[in-house]
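Below is one structure, written out as structure tokens; comments come after it.
One chain of protein is taken out of this complex; the other chains stay put.
Chain naming follows the written order as A and B, and within any one chain the residues start at number 1.
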Amino acid sequence: MPELPRKKVGLVSCSGEEMPEGTITRLATRKVLETLRPGETVTICLPLFLAGGEGERSFTRCYPTITIDGCEKRCAAKGTEQLSSKPAVSIVVAELSGAPRGFGTARRLNDAGMEAVKTVAEIIAKNVDRLLSKNPGDREREV
Amino acid sequence: MAYEAGGQFELTIDKFTFRFPNDLKYSEAGIWIGREGSRFRLGLSDFAQQRNGDVAFINLPLPGAELKAGDELASIETVKVNLSLPSPVMGKILEVNAIVQEAPELINLEPYNRGWMVIMQAEDLEWENSKLFNAETYAALAKEQAETDLKS
Partner (left out) sequence: MTQKKVWIVPCSGIGKTYGSVARESAFIITEDLRPEKTQIMPLARLVPDDSDVRPEIRHASSIAIDGCKLSCAASVVAAAGATVIHALQVLDVYREHPDLKPAGIAGLNEGGQKLAAVLAEKVAALVDAMEEKHNA
């Protein structure tokens, strides 16, 4: 059992290459890790997780996770649940209410796509805050 | 050799687990050293290899080279760093690992087994009284370094 000195949240993004929403998940996750919530989040490498990476799987068993998927296939959420434990929060970019369409391509996001990265990053960050909140009532209410 | 068979210290920070076999000693720069009779085998610790990233290139000394403590034992290049690794001891290089020169990724994949770097003769090294760290002490140092890295 690993030492758990400080609670952090694991972020699992699908990084799917078939549609721009997959790229949005990747960039939004990096933004949260590097800028919005550094020191409070850890990215879980999904390929390594799927391939059996014990560090990635142990972490997701011991800490809360947020999965960020591009589409309704929810590959990251399903993989996390099947191989470790159910994510605390599952975000699906394509299902976000009011999400405009036309983000560019998976390879190159357009301006709307880059705006979506910011929006999704903020949603992830708010959920990180909620999961790390000392107030149990906050933890129950998904953002 | 099977250094991990003698038990090891483990340190987990976030999703990273670092291993420190008890039979080895360690330098602050992250070199491990194992005693094999009158010879010493050296490599890069699990903590140092994870911290520095995938080794793309390595330069090792030639057999016969005489090193003082602090002289460059090896240099590695990863996408993150170009690192000169100082020898923790004075001695003569008896053997270099030709396999790791062809496949430097062994330093990352098997830091305490096939990823060893050199074998040295170090006649002046007093194993029990050396300034090298044991596994527990080095693990504590690694923890400090890792926590500093995470804050930066």
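To be clear about the criterion, contacts are C-beta pairs under 8 Å (C-beta built on N, C-alpha and C of every residue); 3 or more make two chains touch, one makes a residue touch a chain.
Worth saying up front: this structure is predicted, and the values here are computed from it rather than measured.
> What shown chains come into contact with the chain that's not displayed?
A, B
> Which of these, A:Gly16, A:Pro64 or A:Gly113, touches the one chain of the complex that we don't see?
In the complete complex, the chain left out is touched by residue A:Gly16.
> May I ask you to list the residues on subunit A that touch the chain which is not drawn?
Residues of subunit A in touch with the missing chain: 13-18, 22, 26-27, 29-31, 34, 43, 45-48, 50-53, 73, 75-76, 78-79, 82, 106-107.
> Touching the missing chain, which residues of subunit B?
Those residues of subunit B that touch the unshown chain are 53-54, 56-57, 77, 79, 105, 108-109.
As a working rule, only the chains that are shown with their structure count from here on.
> How far is the middle of subunit A from the middle of subunit B, if each middle is the mean of its Cα atoms, in Å?
Between these chains, centre-to-centre, one finds 35 Å.
> How about subunit B: which of its residues touch subunit A in the complex?
Listed in rising order, the residues of subunit B that touch subunit A are 11-17, 150-151.
> Can you name the residues of subunit A that touch subunit B in the complex?
Residue positions touching the partner: 2-3, 8, 10, 39, 42, 44, 54-56, 58-59.
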